[in-house]
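Left out: one protein chain. Kept in place: all the others.
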Amino acid sequence: MEQQIFHLQYALDTFYFLICGALVMWMAAGFAMLEAGMVRAKNTTEILTKNVALYAIACVMYLMCGYHLMYGGGWFLSEITAPDVTKTLEEFAGRENGFEGNAIYSKASDFFFQVVFVATAMSIVSGAVAERMKLWIFLAFAVVLTGVIYPMEGSWTWGGEPVFGLYSLADVGFSDFAGSGIVHMAGAAAALAGGLILGPRHGKYTKDGRIQAIPGANMPLATLGTFVLWLGWFGFNGGSVLKLGDMSNAHAVAMVFVNTNAAAAGGAIAALIVARVCFKKADLTMVLNGALAGLVAITAEPATPTPLQATCFGVIAGVLVVFSIVFLDTRKIDDPVGAISVHGTIGLLGLMLVPLTNSNASFFGQLVGAATIFVWVFGMSFIVWAILNALFGLRVTDEQEFEGVDQSECGVEAYPEFFPSTKYVE
Amino acid sequence: MEQQIFHLQYALDTFYFLICGALVMWMAAGFAMLEAGMVRAKNTTEILTKNVALYAIACVMYLMCGYHLMYGGGWFLSEITAPDVTKTLEEFAGRENGFEGNAIYSKASDFFFQVVFVATAMSIVSGAVAERMKLWIFLAFAVVLTGVIYPMEGSWTWGGEPVFGLYSLADVGFSDFAGSGIVHMAGAAAALAGGLILGPRHGKYTKDGRIQAIPGANMPLATLGTFVLWLGWFGFNGGSVLKLGDMSNAHAVAMVFVNTNAAAAGGAIAALIVARVCFKKADLTMVLNGALAGLVAITAEPATPTPLQATCFGVIAGVLVVFSIVFLDTRKIDDPVGAISVHGTIGLLGLMLVPLTNSNASFFGQLVGAATIFVWVFGMSFIVWAILNALFGLRVTDEQEFEGVDQSECGVEAYPEFFPSTKYVE
Amino acid sequence: MEQQIFHLQYALDTFYFLICGALVMWMAAGFAMLEAGMVRAKNTTEILTKNVALYAIACVMYLMCGYHLMYGGGWFLSEITAPDVTKTLEEFAGRENGFEGNAIYSKASDFFFQVVFVATAMSIVSGAVAERMKLWIFLAFAVVLTGVIYPMEGSWTWGGEPVFGLYSLADVGFSDFAGSGIVHMAGAAAALAGGLILGPRHGKYTKDGRIQAIPGANMPLATLGTFVLWLGWFGFNGGSVLKLGDMSNAHAVAMVFVNTNAAAAGGAIAALIVARVCFKKADLTMVLNGALAGLVAITAEPATPTPLQATCFGVIAGVLVVFSIVFLDTRKIDDPVGAISVHGTIGLLGLMLVPLTNSNASFFGQLVGAATIFVWVFGMSFIVWAILNALFGLRVTDEQEFEGVDQSECGVEAYPEFFPSTKYVE
Amino acid sequence: MKLISAIIKPFKLEDVRESLAEAGIDGMTVTEVKGFGRQRGHTELYRGAEYQVDFLPKVKLEIAAQAEQVDRILDVLMSVAHTGRVGDGKVFVMDLEQVVRIRTGETDMEAI
Amino acid sequence: MKLISAIIKPFKLEDVRESLAEAGIDGMTVTEVKGFGRQRGHTELYRGAEYQVDFLPKVKLEIAAQAEQVDRILDVLMSVAHTGRVGDGKVFVMDLEQVVRIRTGETDMEAI
Partner (left out) sequence: MKLISAIIKPFKLEDVRESLAEAGIDGMTVTEVKGFGRQRGHTELYRGAEYQVDFLPKVKLEIAAQAEQVDRILDVLMSVAHTGRVGDGKVFVMDLEQVVRIRTGETDMEAI
């Protein structure tokens, strides 16, 4: 009869992973909508195409080799097969800590949960390089990031492998619960490398060096995207507890939901107030970025803070992200959706906040981990972008950029019937 | 080994709350999209900002004091801590009704489920006062409603406290399963109070007293919002069973899903037919309101009706909501999205339908409960709105209203590239 | 104590059905958004109205008679009542295969899961006949399809009844796990019958016989719809395992999630590449159709393929769907969203792929099953459409079609404030 | 015959149209335009960066009228479209050689 | 040279353009406008309340042509843009003093 209980625990934990994974998959739609809302109408079809295609590529590459590099499991998941029930039951019975010991669940559900993470990392990139990069070059980069760069880095962190056999991040006290650094800062590092080589959009900076804002075309889409991400994040962080099936873990999952929500709320409110104070207006896009910043910040450790602490972390993130966006803009790093600030700056912030509530992490460990991730992802990405640039050029022609990449890359307008009144405003 | 079963039941019920809560959280996106689709383009960014901000404020206020006022749990949830496993197991063992007794689950998941309810109540308000109220005044009201007005009312109903120590609603036979009255009618009452002080949008009523319709700018958004709400409602009502983890409760949850869906379907069809008969056209916005009306009506008691009864309740709601909308319009109560009818009129209807299928409720009890909620929420809201009006004025200037509050409040246009052809049609 | 375990298994499996059902319900929103994005602005409100109304009608009709015809359960679900706990526990104890035997769960959750499938079948039709069919005629057809045509066909397949008492599809080795044929090809067959009688949209084919493309009005909506469908499909296929509550089944559910995702990814990438090669541009709409094609193809058997096989099946579907769309276009079968290709052609493909990985199915059986479904649904639909055509005419007048059915059918414009620049381009 | 082309503030359109109708002028053609003139656009902030909205939405009315009607039309415009604030707009009067009504083939006076 | 400005029903644009091309007139500039005239807008119901859609979508064609071509153009318009129902539109002819082609600097006759 105990075996039946193990059956149920296996089933429950598997289901929990699948549902959390489905929520994270939904984040792909969130990024697509957020980015589609923040670019100009003439570049909307292309950013949508990028988002669908990068998600598909991430899934295929991670299935092909990424998961194997990160956790084992065989090329093409060849080692993920139906569970041998008898052996698995024995495994259950033999767990340290018994029933409250580590979770045992379908490897396939683990893959499903992990694969949507890699897509998230890649989604971050598309926003930052929007409106000027060639579609196919971007997708080529997606192949490398999702197939190799991210899985390698993942193997050193969540995978527990030493970094090139040199040092182990776990040993130095690095902790990144759900991936503020491993997923978000990594994505931002790849984006930053691409953005530096790519340069800003035409018209973003005037000849005399002034910043010229380029408003996004569709605010409801951007807002929808943010809500989708907010919802999906419950799966992102909630699933990262890695077990649901006993009392303490179930409570931990619940705390993660509460804290994730609290941080997002704190971030949104903080950014709203900062925008109001600094710019005199309630800039919606900053509020959206603030909510996302709160989410990124709490991601490194959503389980140990109290709800009040989580809210405060969100507030800090919401304040910081506004200044980070403005600062990067003055540095002429053009990031149409604010991805580098939201995921990069705040991803780092998230890592550094961990030791405040989790004594297993140290500031030193967090720094070493952050540096490892950043150096690897930024460096490798820079090399790949640079090679692609040398071979094919990252950027569309000026004329294509002026007319919009929808036409040159996709041949399909996003809103063919709506007369864009500022078509000629570059 | 029984303890392991308790572990699993705890985990399953906690998970059930979290998933239902996540679905309700998703309703925030639904309200945002619905409202963004039903206002004019020039007021879209502002309504989006309101929706994101009110959700964030609701989360923070309810965490800070609301939950404590309603259910206890400490300011800032300070009393919600990790479960003492041994003690909780004993609690399990000691339940009346044994395994089929009341649910025991993480308090954090309960908070998460409850917090998204308070946001729902507040979301109702934003639609009704759209296109003319100052953003910051609205948010100030949100602080009070979500921090005090709603939690007080909630403590008398779901919280089980006597009303100001005078009488107990449970004693008089009041029953509101998932909140037709406690959440929806309450939100509508706050909206009505605000709307009365605020007055209608310019151009809604001509000088000679005729009603002038003001079409919403984006029907796909409004439809999306309705579907999101429909989906989220499964969590809203389904989670309100409060336990999943035994046979009878699991079946009850399933019945709630079936009935919730049936009522929405009935409401949509009924409103479609009424619109066709009365207005000669299949007015989509009425169909959407009809579906929502069905959902609101069944919310007070989704478990006891048969699916056929649920469908009929939905039909009644779908018919009534159309007439309510038209009637309020003739009364010059301008409600751009129909929130007062959908959530107020039909919220009351929902309460009055309960005794038909649930013998624990009496018509008298329902009336007393409805009156208590309405008087409290409407009265308090009226006072708060009136104070805010006296101090700062609720309304933007005429010029700002003409140009759109997006510009004056947010400085960001929702669709900057689409030439609004009726910009000059006030 | 075993009984408590049964309680939990019952609760877990019920919950699993409900969550999967909720995901499938979400697909209704996906179809609505996809179709709203692929039609012209002037026909958008009408397609939205159709989608909301058909979902509502499907729910009511299936509740009224469809479920009873397909699986029994009584008219109006009258036989679905609260479980008799003692009897159900005995049923649990007496299962063949014991704990790993067939699932026992709330019949209401089964209904909920099944009802959203009918709606899916009907949603397929609305896209194919968009922009020219009368709203009320369409809804009348919906009543018949969801109330009779689909349930009859469903009773022969999933219901296990012999076809008109003549032959049993199960016996000939027909297998359709989640409905590539039963749901998708059936929907496409009904759509094809309607489309043939209805004829193409004005302007789709020039007098000299050339095809004239008619771009969809809103690509972000179409993309959102596809992501929604992708997400919902996890419920569609995942729930079709029909049991979660033991190790093998839980793993099967997980594999279904992985394979469903892999097939969609493969389909999207394949269609992207084919579009690039054949049309020189990355046609987003083809990418979206490719992802959906991958999903439809894997639906007939998502459990037995390896993830690599699933990806390949998706690739085949993604390639085929592009050619199918182009081919149907040359045959002057005008299908604004590509529904007949995605669900019909690929639905058949899905059925024929089953024997490759599932030895319980034979090519012969699949052919017989496909033929049975197609002949029945196409034939019956043709008759119903023809009768409706004879009595009322399926099609709006030319003038109404020119002005857009939003005005004639709904009286509400979808985007009243955006000046459609091509209003005069028929 | 004259063609009067008036650039006015959008929110005055409804009033102008009604007043013209009262003055017996029923036909007109309206175009949404953008105006540049003394009235300057405004600067907006988006994500902390400025951008200049140069153009101002205006509405152009084109009215074909008999020469005798011009003064009446100008009067209406001067009184109804007038706010006294910069950006009220301009009226241009041009000579119109020929007018044809497509429906009937009527020309000139009868066609207006 | 003359400037012909024709207000027509939108759905006639394609036919008119083709017929003009057959008549040797290739260049034109098209603007979307709203017309007010004898043809009245319509009343719609939205959520049970009426609203008046006053304006009717029309299309304005502007064609610079030589004086000799005017009649031919008018003929085309009268025959192709004509439905006989109210709202078919008007044609206005004005004198054009000067035409310049920006690409080449050609003027007047050569520039058309």
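To keep things simple, chains are lettered A, B, C, D and E as they appear, and every chain counts its residues starting from 1.
Here is the rule we go by: contacts are C-beta pairs under 8 Å (C-beta built on N, C-alpha and C of every residue); 3 or more make two chains touch, one makes a residue touch a chain.
All of these numbers come straight from a predicted model, not from anything done at the bench.
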Please provide the labels of all shown chains that the missing chain touches.
-> A, C, D, E
Contacting the left-out chain: of C:Asp176, C:Asp246, C:Asp283 or C:Glu301, that is C:Asp283
Against the hidden chain, chain D presents residues 2, 6-8, 31-38, 54-55, 58, 60, 70, 74, 77-78, 81-95
For chain C, residues touching the missing partner are 210-215, 278-281, 283, 285-286, 322, 325-326, 329, 338
Residues on chain E facing the left-out chain by the touch rule are 3, 17, 26-31, 64, 94-103, 105, 111
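The rule is simple: only the chains that are shown with their structure count from here on.
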Could you run down the chains that neighbour chain B and chain E together?
-> C, D
Going only through chains that touch each other, what is the minimum step count from chain B to chain C?
-> 1
Return the chains common to the contact lists of chain C and chain D.
-> A, B, E
Are the two sides of the chain D and chain E contact the same residues or different ones, given that same means over half of the numbers occur on both copies?
-> different
Most remote chain, CA-based centroid, reference being chain C = D
What is the chain whose Cα centre is as far as it gets from that of chain B?
-> E
Dist(centroid_CA(chain A), centroid_CA(chain D)) in Å evaluates to 52
Two or more other chains in contact with one residue: find those residues in chain B.
-> 1, 5, 8, 12, 19, 215, 218, 224, 279-281, 283, 285, 411-412, 415, 418-419, 421, 423
Which positions in chain E touch two or more other chains at once?
-> 32, 44-46
